[in-house]
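Once you've had a glance at the structure underneath, I'll fire off some questions.
One chain of protein is taken out of this complex; the other chains stay put.
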Amino acid sequence: MTNPSSHHDPRAHAPNVSQTGDPHTHAVHLPQPTAWPFLMALGITLACASLVTSAALGYLGGVLALVSAIGWFRQVLPHEAHEDIVVTEQPVAIEPSQGTVARIEVDETHRAQLPLETFPISAGIKGGIAGGIAMVIPAEIYGLIRYHSIWYVVNLLGGAGVGTWTNPTVEQMRHFHLVAFITANIIQGVTTLLVGVLYGAMLPIWPRRPILLGGIIAPVLWTGLLHSVLGIVNPFLAENIDWWSFAASQVFFGVVAGYTVTRLGHLKRLAQAPLSVRLGLETPGLHPTHEGDERKQ
Amino acid sequence: MATVPLQHAKSDAEWRQPSRGVVAMASLITAESAIFTIFVTAYLYNLGRDVSGPTPKQVLEVPWFYSVCLLSSSGFIVLAEHAIEHARMGAFRLWWAVTILLGLIFLYGTGAEWHKLIVHDHLTISTNLFGTTYYSLVGLHASHVVVGLLMMLVVLAFALTRHVRPEHAYRIKVLALYWHFVDAVWVVVFTVVYLVGRS
Partner (left out) sequence: MDAQGMPAARGIQAGIDRTPAQTASGTWLEHVHGWIITVDHKRLGIMYIVLGLVFLLVGGLEAMLIRIQLAVPHNTFVSPYTYNRLFTMHGTTMVFLVGMPLIFGFGNYLVPLMIGARDMAFPRLNAFSFWVAAFGGILLYYSFIGGNGLAGTGTAPDVAWFAYAPLTEKAFSPGHTVDYWAVSIFVSGIGSIGTAINILATVFCMRCKGMTLMRLPLLAWLYATVSFLVLVAVSPLTAAQAMLVIDRYLGGHFFDTQAGGSAILWAHFFWIFGHPEVYVLVLPAFAFANEIIPVFSRKAIFGYEAMVAASVGIGFISLGVWAHHMFTIGMTSFGNAFFTLSTMLVSIPTGIKTFNWLATIWGGKVRFETPMLFSIAFLFQWVLAGLTGIMLSVSAWNWQLHNSYFVVAHFHYVLVGAIVFMIFAAIYYWYPKMTGRMLDETLGKWHFWLMVLGFHMTFDVMHFPGLLGMPRQIYTYEPDRGWNTLNFIVSVGGFIQAIAILILVYNMVHSYFRGREAGPDPWDAWTLEWATPSPPPPYNFPVEPEVSSRRPLWDLKHPEDPDSAFE
């Protein structure tokens, strides 16, 4: 911490300057002060205020606005009115007065980052999409065996409790329903994408066994979470859901997603680079040959 | 004491920035578009919600001729811009005057339509919801036409007295931008009021 008194004194960090030439004088153009904008504003306000006061103010405001419009016009056309201010300027050269810039010293091995390889987040997203498509299969098998219809699970996800379609019967749910179909696709697409992102973000934490992570930990977490909150979020879905087949399709999702991720390959970790480089810290502060330094004073 | 950084070794590249007139007009057009969006939304939202007549289908006629006049004026103002850029002042004054004339014809068209609606169909701004939304939307556009015409008439007056010179081409361009906007809005208003609204 610097001494507080030192940075109150502007001279403490003013650089040394030395004159490098004779002062020279030139004129600066500045727009001329004018009252027309003020009067125009007053005129417009009075004109509007006539709505709540009296018509006479409106006429006054109108005349004022018109006159100032003309006055303003003559200020800028044909030539902008300006006044010249003569300024004197002294060219100088600056020499540094402060000490050298302090930087954070980073020991290049101060924090080992293991393992050396991980999976890119994009792999998680791709895995999520693949898993999202794959998990339809066990869900549909369940729907076909139990209700003899491929639309049942679609309607359960997309229609029931969402939108205007409330408390349908099983018979209704066995038939195609366009709005439910679209909604189910949106829900399924967005959710698998988000879970994919989450999965990709979690991969660096447990990068060793993506299939295990995807196939066991994620479905357990997700099914458990849903099991506890679905009764509040969507009671109809909670009533009609078959938790075992739901969990099975989650596991299927996780295994496929994990498999996709392993197929997409590894990414080298920046374990050797210091923390600030891996964080992508502000480039101006980093000297190319001294990566990991950081601007400090 | 105060210091200002002056020059660094490598600063010879040309320094170009957009012109403030164009940026300001683009900003103004953005704001105006937002205002028109609100009025158009109100018009579309309230279509067919009237509890009493007359309805758009009963009283509105499509103003093809006047619309063509207004939209073609955009072409003539381009010709005028082109003329002043190449210092052909005679051509500029001609095309500029034609643009104004077409704008005036359009304004006459709006006036005639309103006259017919008020006198013949007894539709005023307070008659029903259609009257309220119609007069305010079309009136808002007409007021923009009036403002544009006033500014263009001022330019015409200075052009006829030889005060407008080729070095003013840039200001003319900015004003023309506004006129193009007024025309473009009419495409929207026309579609909404006369095509969608009457169907």
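Should a chain be cited, it is by its letter among A and B, assigned in written order, with residues numbered from 1 in that chain.
By definition in this document, a residue touches a chain if its C-beta (ideal position, glycine included) is under 8 Å from a C-beta of that chain, and two chains touch if they have at least 3 such contacts.
Since we're looking at a predicted model, the values are computed, not measured.
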Shown chains that the omitted chain touches within the full complex: A, B
Touch with the omitted chain, as defined above, among A:Thr45, A:Ser122 or A:Gln172: A:Thr45
Residue among A:Ala56, A:Val76 or A:Leu144 that touches the chain left out of view: A:Val76
Contact footprint on chain B, counting only the chain that is left out: 1-11, 15, 17-20, 23-24, 27-28, 30-32, 34-35, 37-39, 42, 45-46, 49-52, 125-126, 128-129, 132-133, 136
Missing-chain contacts mapped onto chain A: 1-2, 4, 7-8, 10-11, 13-15, 17, 20, 23, 26, 28, 30-38, 40-42, 44-45, 48-49, 51-53, 72, 75-76, 85-98, 100-104, 162-164, 279-288, 290, 293-297
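What we mean here is this: only the chains that are shown with their structure count from here on.
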Chain A and chain B: spacing of chain centres that average the CA atoms, whole Å: 38
